[in-house]
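Here's the structure, in structure tokens; my notes come after.
Heads up, one of the protein chains got dropped from this complex, but the rest are sitting where they should.
Chain lettering (A, B and C) follows the sequence in which the chains are written, and residue indices restart at 1 in each chain.
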Amino acid sequence: MGYDAVYDKLKDECGVFGIWGLGELEEAANFTYLGLHALQHRGQESAGIVSTDGETLHVHRDMGLVADIFDAGVIARLRGGAAIGHVRYSTTGASQLKNVQPLAVQYAAGAVAVAHNGNLVNADVLRAELEAQGSIFSSSTDTEVIVHLMARARPAGAAPAEQLASAVRQALSRVAGAYSLLFLTPRAMVGVRDPMGFRPLVLGKLKGHWVLASETTALDLIEAEYVREVAPGELVVIDERGLRSERLFPDARPPARLGRCVFEHIYFARPDSILFGQSVYSARHAFGKRLAIEHPVPADLVVPVPDSGVPAAIGYAEQSGIPFAMGLVRSHYVGRTFIEPSQQIRHFGVKLKLNALRDVLRDKRVIVVDDSVVRGTTSRKIVKMIRAAGAAEVHLRISSPPTAWPCYYGIDTPTRQELIASTHDELQIATYVTADSLGYLSLDGLYAALGEERSTFCDACFSGEYLVDFPRKGTAAPSLRVVGA
Amino acid sequence: MGYDAVYDKLKDECGVFGIWGLGELEEAANFTYLGLHALQHRGQESAGIVSTDGETLHVHRDMGLVADIFDAGVIARLRGGAAIGHVRYSTTGASQLKNVQPLAVQYAAGAVAVAHNGNLVNADVLRAELEAQGSIFSSSTDTEVIVHLMARARPAGAAPAEQLASAVRQALSRVAGAYSLLFLTPRAMVGVRDPMGFRPLVLGKLKGHWVLASETTALDLIEAEYVREVAPGELVVIDERGLRSERLFPDARPPARLGRCVFEHIYFARPDSILFGQSVYSARHAFGKRLAIEHPVPADLVVPVPDSGVPAAIGYAEQSGIPFAMGLVRSHYVGRTFIEPSQQIRHFGVKLKLNALRDVLRDKRVIVVDDSVVRGTTSRKIVKMIRAAGAAEVHLRISSPPTAWPCYYGIDTPTRQELIASTHDELQIATYVTADSLGYLSLDGLYAALGEERSTFCDACFSGEYLVDFPRKGTAAPSLRVVGA
Amino acid sequence: MGYDAVYDKLKDECGVFGIWGLGELEEAANFTYLGLHALQHRGQESAGIVSTDGETLHVHRDMGLVADIFDAGVIARLRGGAAIGHVRYSTTGASQLKNVQPLAVQYAAGAVAVAHNGNLVNADVLRAELEAQGSIFSSSTDTEVIVHLMARARPAGAAPAEQLASAVRQALSRVAGAYSLLFLTPRAMVGVRDPMGFRPLVLGKLKGHWVLASETTALDLIEAEYVREVAPGELVVIDERGLRSERLFPDARPPARLGRCVFEHIYFARPDSILFGQSVYSARHAFGKRLAIEHPVPADLVVPVPDSGVPAAIGYAEQSGIPFAMGLVRSHYVGRTFIEPSQQIRHFGVKLKLNALRDVLRDKRVIVVDDSVVRGTTSRKIVKMIRAAGAAEVHLRISSPPTAWPCYYGIDTPTRQELIASTHDELQIATYVTADSLGYLSLDGLYAALGEERSTFCDACFSGEYLVDFPRKGTAAPSLRVVGA
Partner (left out) sequence: MGYDAVYDKLKDECGVFGIWGLGELEEAANFTYLGLHALQHRGQESAGIVSTDGETLHVHRDMGLVADIFDAGVIARLRGGAAIGHVRYSTTGASQLKNVQPLAVQYAAGAVAVAHNGNLVNADVLRAELEAQGSIFSSSTDTEVIVHLMARARPAGAAPAEQLASAVRQALSRVAGAYSLLFLTPRAMVGVRDPMGFRPLVLGKLKGHWVLASETTALDLIEAEYVREVAPGELVVIDERGLRSERLFPDARPPARLGRCVFEHIYFARPDSILFGQSVYSARHAFGKRLAIEHPVPADLVVPVPDSGVPAAIGYAEQSGIPFAMGLVRSHYVGRTFIEPSQQIRHFGVKLKLNALRDVLRDKRVIVVDDSVVRGTTSRKIVKMIRAAGAAEVHLRISSPPTAWPCYYGIDTPTRQELIASTHDELQIATYVTADSLGYLSLDGLYAALGEERSTFCDACFSGEYLVDFPRKGTAAPSLRVVGA
């Protein structure tokens, strides 16, 4: 999950959205649907919404794009003034178990739904422990572990919101890893972010109603006002009495450092988001400027790999004074399945998405700016495509350091062996991708451009410095498979 | 669930099918698909198949008819030599939770799938107890209770089949009610029937491979040989070593009497099934003959309400010497949703299904034979339709006793108040349905015609004599709803 | 087209329905939809409705069953107070051209839609002539020829209805063959039946609004009153001024005899229809009685091949005094595509539809009554199935004469060589189908039972006496194929 093999990009697994206006708002599901639409880049393979009318949770989930899963009839049946939603990536084809979220179950305390962005590193251990105690699992998601832990929590609190918050706290005290979570019961909503703050979560307000979302783009679309980030280690409880902010673990010492995912700034988040308090576009633009300082090269054009490489390429061009040009055009009609002719066509995957502009590139010394390289296969195709369009030289510039380590906090990466930067140095990579030169942004340069302390971010994918220990991945293959529609 | 309001018929809730040929058979899912097709009359609203290739359970379930849910691609992906399947009714429109079966989960002992026909009378109590112990529920089916009990069973047995059988035994020792159940793990299959034998379950053999099915029609279609019924209180274990028959509760005294559902003979089962060792067609034919003896009336024609009233009407005609005629024609293109014009058309539901033959019925004294009357609304429409076609007299004959009590063993009936026979005597019912006379088959006559001891059957729906105690239905409304497809 | 290879039955090609209530009725399309539903047995592979609001024709057509093609939204957009509709069979898989009706085009006189039941014997000749004059064809239906002829008719008449009637008359004066046709323009409707009256067409009235339909079942469902048949050679014109009945060709001498399709009585029509002024059920019942007189045999049971053989079997049983039994049960869940296992199952097609009742048939001498035999393959399977169920003897009785000649008037039959009765005598057929004896109803017996003059019917499929000459089928293969959805 989370790796796009065709375009050689890591992918964030999920996006979450929630809105609370019980008793006042009539269309919580509709706003959630729009919010999910604005978070679609965080997960294009399934989506779900759970709403509450104060008594009952109403659930709809399916594989596919948000715009295809929901129609006016479904939205109308998702009754009530509060809702949470989720978009996710999953493996293509037959998926393992039914992992579409939000998860919704009934347990002793009533009904609850959960939407999760992140990854628990001790889920396998907890799952084995829970199964030994008699729990049954219907999915292979680590999120189901959280619900089981909640079901085994001591009852506490009188009001529904306090009951929910207590169960959430007790459950999360057992788990380790990355999580931005939304919980919904018929009478309360809870949002929470792990103490190191790996995954983003923001708080907004729509005409007095609280909104929670993975990124600010979801606020923008529904014209909600951006209030602030949910802080690492913060738990917000929302019910009829309003919003209370609490510490997730009041008795625990806060972690010595934070682990905000720096790759969100590099690639995952939408450029129009305010992420960890900062403009994503501006961050990428600054990466590009810094990259120009670290890896200058005489050239005629700076060309981005669209769309994610555009802000850094603009920054590189500005810094270097070399003209910026959209020398690669991206098609926006790329469907998921393509019928490939057996004859004569090579490099099909990338060709469907990108085309090189011969008249722009011919005889030019071209600097190509991309945000990251995972396996290198696509970079190689892009460099060759540009050279085939007549470029005299092709210099590849990457607006992040070499991706050499897998992520265990929410981004499923290829194995270490497949990450080209884990086994090859820059010169070898340049040779492989057939570039005349190759330059990666340095880790120091990344933080300098961002204007942030490295100690507040996780960069394990570049540095191998993992902030939360993780056990060896369980080797037991799941023995349940859902044969897809 | 289980009551067809449009046609005023009770409906059996489910059908189950299983086949075991691991290592030898290549198409267990395909045979299961055909078996479900032959059991489709037992459940038309959802279906599912779980297969095993010896390592992994492969699952496919959906709402709809068997022929629409499965296609060649899905069947091919349901790999392996053993499989179980399920067809079920459920409430129309938005269904409560996701109740489609077989249920498939993972727990400490591995993966297991369950297909259930029947109803547990103590499911609510057990569910509350399980939730108090930390179990979470994803569906509202009583079947999920069984799986939770299995997950909390003591491990026992070395071989997969023995482990499964032990868990099944421990779980079922806690439940009360009606059940014919099939269980499948990657390496074993178990079939079991409750000690009173409420619901049918038969054993067959296809070229050496064991087959389990709710009715023999499923054996006929795949050309499997009918071996025998699974006995009340019998547990059959099937794995690579073959089939072992065991008593479900070896230490328990067998019940003093059996509770085989007599309504299966009256309406639920297909006429070509061998049910509880006897031909359903022949039973219905005998009911009709007996009905003619108990409630004779001078008339010109005996007309069945098709299709279920046909065998009894033939029997009635034979016994009485009055000619048999198909005076009502049934359309076989009735879809589930119909667009009704706002103007001018009354009694639409039944009109779409039945049409009366004016030329056959005109000026005739007509005996109409139906198998049962639930609320009486449809009988009224049918009598009026026949009279509108010109019949001189309309005498309604029902080939079962008055349905006056709800069923708690697998057939969800309308509340007692809605059962016309619980609050009206035969004369009042005759008046309501506008029939010139009305006759129900007597309870004694029913068993006399069947040639069986009443003490081996359950007839609570007629007599109110419930064989297994049941608690008052829990009043807690479920607080999770799945918004339709 | 029109031959069901799986069940070895000829099939009527089409059904038509029209209703006129312009300015008064709000739901003409909805009534048409219901009418088509009641005519679904005449064509299950595509359907269409064209409505008029007085200005514009609104069209919807598609492949599939009526209940799947139309939903409330489509019906609502088919605005207006008058409409015509059509159901049809077509070849399975990729169909040749887009032949779904009603055909709707625009020509000099405006827009017109046509729904056709029947077959023109000189369509190829006319088509060649029209193409030579510059006409282009979008379909391979003979119906398109009629529209082209109308487009080349001399304008005549002042009112829209008269213009339409004149164009229809001029066009039909050129064609030969069988046709029951409905035409609709924005302001008028015309119904017409060919001079020999091959195909049925009836006139009804719904609360003052005129209705035209292939069979009376369509009137029954919408509670319209049956008025009379449209007479052979009659043209009815309906517009705001009401209905006028005219002779189609006022100057032509009426044909010496009629050609009403006797096979409609034998198999095509629904048993609850009044066809050519007579009850279909009663006709079939009479065929069965007569068959018992012509071909008696000592036996224990009379068993119909359901559903079409039922009325004749009842008649046979009554006449012979031998008990009637539903010894074959038919499944009503048969979908069109089935996934067949590669192993072990023979005679699959028929097995999905029919099952033999072992307990009813065992050791019995059985008379099986079917309505017709086309290629004999299915009869053979049925006889074998009954014998496998334990029958001591199997005597096949067919309630029509041997089908030995292809139909050119609306029923596409297999080639002569494939009709078993064209190359085998009754003894040979009995041997092939493995029956102990075989008896066909005689042609004289057919008409005696029907109580009608043979000179008013077409029985070319039995006698080879073709009432309208036809040219050799054109050998030019069509060079346009629509690749199905």
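The rule we apply is simple: contacts are C-beta pairs under 8 Å (C-beta built on N, C-alpha and C of every residue); 3 or more make two chains touch, one makes a residue touch a chain.
These numbers were taken from a predicted model, which means no experiment stands behind them.
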Among the chains present in the display, which ones are touched by the chain that isn't there?
A, C
Touching the hidden chain in the complete assembly: which of A:E55, A:D272, A:D425 or A:D444 does that?
A:D272
Out of A:S180, A:T217, A:S320 or A:S400, which residue would touch the omitted chain in the full complex?
A:T217
Contact with the hidden chain only, please: which subunit A residues?
25-27, 30-31, 33-34, 37-38, 40-41, 44, 65-68, 70-72, 75, 206-207, 217, 220-223, 270-272, 274, 278-279, 281-282, 285, 307, 310-311, 314, 317-318, 323-326, 329, 331-333, 335, 337-346, 351-352, 355-360
Touch list for subunit C against the chain that is not drawn
55-60, 62, 74, 77-78, 94, 104-108, 110-111, 131-138, 147-148, 151-152, 186, 477-485
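The criterion applied here is as follows: only the chains that are shown with their structure count from here on.
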Name the graph shape formed by the protein chains and their touching pairs; answer line, ring, star, complete or other.
line
Among the chains, which is located farthest from subunit B on the basis of C-alpha centroids?
A
CA centroids of subunit A and subunit C: separation to the nearest Å works out as 60
Let me have the rounded angstrom distance from the C-alpha centre of subunit A over to the C-alpha centre of subunit B, please.
48
Note the residues in subunit A that touch 2 or more other chains, in rising order.
none
